[in-house]
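A single protein chain has been omitted from the complex, and every remaining protein chain is retained in its original position.
This part shows chain A:
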Amino acid sequence: MSQAGQGTAPLAQQDERVKQISPLRKALIRPELGAIVGTVAVFAFFLVFASGSGMFNAQGVLNWSTVSAQFMIIAVGACMLMIAGEFDLSVGSMIGFAGMSIAILSVTLGWPVWSAILVTFALCIALGALNGYIVVRTGLPSFIVTLAFLFILRGFTIFFPQMIERKTIIGGIDTAAEGDWLAPLFGGKIGEPVFLWLADQGLIDVYTRGTQAGRPIVDGIPMLIVWALGLMLFAHVVLTRTRFGNWIFASGGDAQAARYVGVPVSRVKILMFMFTAFCATVFATCQVMEFGSAGADRGLLKEFEAIIAVVIGGALLTGGYGSVIGAALGALIFGVVQQGLFFAGVESSLFRVFLGVILLSAVILNTYVRRIITGER
């Protein structure tokens, strides 16, 4: 509301430029509303059809939460960038590239793992900046520029390990990362005492045999999930509570108008490309630290999965409109549907059909709900 200068309180309330909107309606006009409805629908669906299949025991919940968190990490980056009016199709290749970079630096070249991680982050963020710089300077569609990087990065990801080690999967990162101070931030787990206690109370199953016998099957929350929630909160606050967030919306909504009012559009866009690269690198680092190896095929098609999650979450492909919370919920829907179809025992060759149908209905529902509420056509 306007608190400026000479206006008294009653005058400010009746500012003729501001349309009166009821609080209820205001609460409903949110980009993420469709995603909220979708999330509820998807959970209801699987509670009915897959409740007895282990989908909602501790192990099952961890399974789809982890998959959703993976989507969420890249969806948050893709969402910010899409609101700023650009795409990044190189996210999937960036994931493979970042993982391979960590593997080559730490295992092949024998660097300490923390330095391999930091150098990789710097390298990938620089590549993100390069992506953004090319887009801003040439005025080419980001679709084309990042498509080029999709091939370039994937090519390097296959070429370097082939050239250096004659193979496309480099393992042994878990042994190299032992005792490292930075690695647990990506590959560790938190809340282990809580899960041990839950297992003692008989609330979580324990391993019945092997070296881990007696330990809970789920013994902590992976850092992957913590990163996903952290990134989501950070991006949400930046987008909705700061001036920079307004710049992002303005850059994507109408770049020329934004420039006229003094928004540094180029800087905003390049920063968003860098943020997307950062998110992809977080994804890659978590994956590499968890599995202990990097492969040239990691992250295939992840760029589309990120974009799908963002669109389910209510963002417009044309930019200027969207919500990080929505994108996160979109990632949750996507992850739950993908893993849930396995739990529900759907014939695996029909998996993609169901996925397509559910995604399409989510987006249609989303658009439809938004149109009812906002009255737009």
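Throughout what follows, a contact is a pair of C-beta atoms (placed from the backbone, for glycine too) under 8 Å apart; a residue touches a chain by one contact, two chains touch by 3 or more; residues count from 1.
Everything that follows uses one rule, which is that contacts and distances are computed from a predicted model.
Missing from the rendering is one chain, named in UniProt as "Monosaccharide ABC transporter substrate-binding protein (CUT2 family)" (options: "Lipoprotein", "RNA polymerase sigma factor", "Transglutaminase-like enzyme, putative cysteine protease" or "Monosaccharide ABC transporter substrate-binding protein (CUT2 family)"). When the omitted chain is restored, the residue from A:50, A:79, A:265 or A:363 that touches it is A:50.
Where chain A meets the chain that is not shown, the touching residues are 45, 48-50, 52-55, 57, 59-60, 62-64, 66-67, 158, 162, 166-169, 171-172, 174, 205, 207-213, 217, 287, 291-293, 295-301, 339, 342-349, 351-352, 354, 357, 361, 365, 368.
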